[in-house]
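Let's turn to chain A:
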Amino acid sequence: MSWVSKTLNSTLGKKLLMALTGLFLILFLVVHLAGNLQLLLPDEGKSFNIYAETMASNPLIRAVSIFNFGFIALHAIYSAILTRHNKKSRPVGYAMTKGSANSTWSSRNMGILGSLILVFILIHLRGFWYEFKFGEIPYVTYEGVTYKNGYAVVSAAFENILYVIVYVVSMAVLAFHLSHGFSSAFQTLGINHKKYTPFIQKVGVGFAILVPALFALIPIIMFLQSS
Partner candidate 1 sequence: MKLDSKIPSGPLAEKWTRHKFNVKLVNPANKRKYEIIVVGTGLAGASAAASLAELGYNVKAFCFQDSPRRAHSIAAQGGINAAKNYQNDGDSVFRLFYDTIKGGDYRSREGNVYRLAEVSVNIIDQCVAQGVPFAREYGGLLANRSFGGAQVSRTFYARGQTGQQLLLGAYSALSRQVANGKVKLYPRTEMMDVVVVDGKARGIITRNLVTGAVESHSAHAVLLCTGGYGNVFFLSTNAMGSNVTAAWRAHKKGAFFSNPCYTQIHPTCIPVSGDHQSKLTLMSESLRNDGRVWVPKTKAIAEKLRKREIAPKGIKEEDRDYYLETKYPSFGNLVPRDVASRNAKYVCDEGRGVNETGEAVFLDFRDAILRDGEDAVRGKYGNLFDMYEKITGENPYKTPMMIYPAVHYTMGGLWVDYNLMTTVPGLYALGEANFSDHGANRLGASALMQGLADGYFVAPYTVGDYLAGLPYDKIPEDHPEFRKAEETVKSRIQQLLGIKGSKTVDHFHKKLGKIMWNHCGMARNAAGLTKAKEMIRTLKEEFWSDVKVLGTGEELNLSLEKAHRVADFLELGELMIDDALHRNESCGGHFRDEYQTPEGEALRDDENFAYVAAWEYLGEGKEEALHKEELVFENVKLTQRSYK
Partner candidate 2 sequence: MNLTLKVWRQKNPSDKGGFKTYTISGISSDMSFLEMLDVLNEDLSDKGEDPIHFDHDCREGICGMCSLYINGQPHGPQQTTTCQLHMRSFSDGDTITIEPWRASAFPILKDLVVDRSSFDRIIQAGGYISVNTGGVPDANEIPIPKVISDESFDAATCIGCGACVAACKNASAMLFVSAKISQLALLPQGKVEKRERAEKMVAQMDAEGFGACTNTGACAAECPKEIKLSNIARMNREYFSASLSTENV
C-alpha cells in the first residue's frame, strides 16, 4: 500500500486528511449541540441525563466517539506537521507583510485558532467528560431507573463566571476557525464550482456563527438561571 502513504504524505494528501477530519468534526459539532441544547429544557436535566446515558451505553456511539477522539488527534497532529513543513518552506520571513490586503485574518491564523480550541477541548474534557466517567457524580432516578446526574455537574460548573467566560471566548475562537475551515474543507476536496461554491461559503459562514453561538448560549443561560 505504498501508494496510499505516498498520496497521504504529499502536501495535498495531508490537506485531504485535514479536510476530511475537519468535516467529520463539523458533523460531530451538530450532534453534540443537539444533545447539549437539552440542558436548556425546563425539566431539571431529565432529558439531558437520559440522553447522556443512552449515548454512553450505545456501542455504535461509543465506537464513533473513539473515532472522534482519533480525528481530533489526527487533525491536530497533521496541522502541526503541516505548520512545521510550511515554516520550513519560508525559513526567512518578510520584514513587512500586508496580509489583510489579500486574505482574511482567520484564514491566516488557523493554527493559532486551532491550538486555542485544542486547549479548550482539554479543559472541556477534564471538566465534564472525565467527571462523568471517573468523577464522583450524584445520581438521579426517573421512573424507577437510576441515571448519572450530569446535569447537576454542568449547572454547578456554570455557576462560576470564569468558567462561563472561558466557554464563551472559546466558542468565539471556534467561530473564527469554522468561518474559514468549513468552506476551505470543500475547496481542499476539490469541490469548487461556480454554482455551488457561493452556496457552500454562505452555509459555512452561517454555520460558523450559529453553531458556536448556540453552544455559547448554554453556559450563559445556565449562569443566569443559577444566579
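On how the list was made: all candidates are chains of the complex that A comes from, given by their letters.
Following the convention adopted for this analysis, contacts are C-beta pairs under 8 Å (C-beta built on N, C-alpha and C of every residue); 3 or more make two chains touch, one makes a residue touch a chain; residues count from 1.
Note that the structure is predicted; figures quoted are calculated from it, not measured.
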item	value
Given options 1 or 2, the chain of this complex that touches chain A	2
For the chain A and candidate 2 complex, residues of the former touching the latter	2-3, 6-7, 10-16, 82, 85-86, 88-99, 101-104, 107-108, 110, 180, 183-184, 187-194, 197
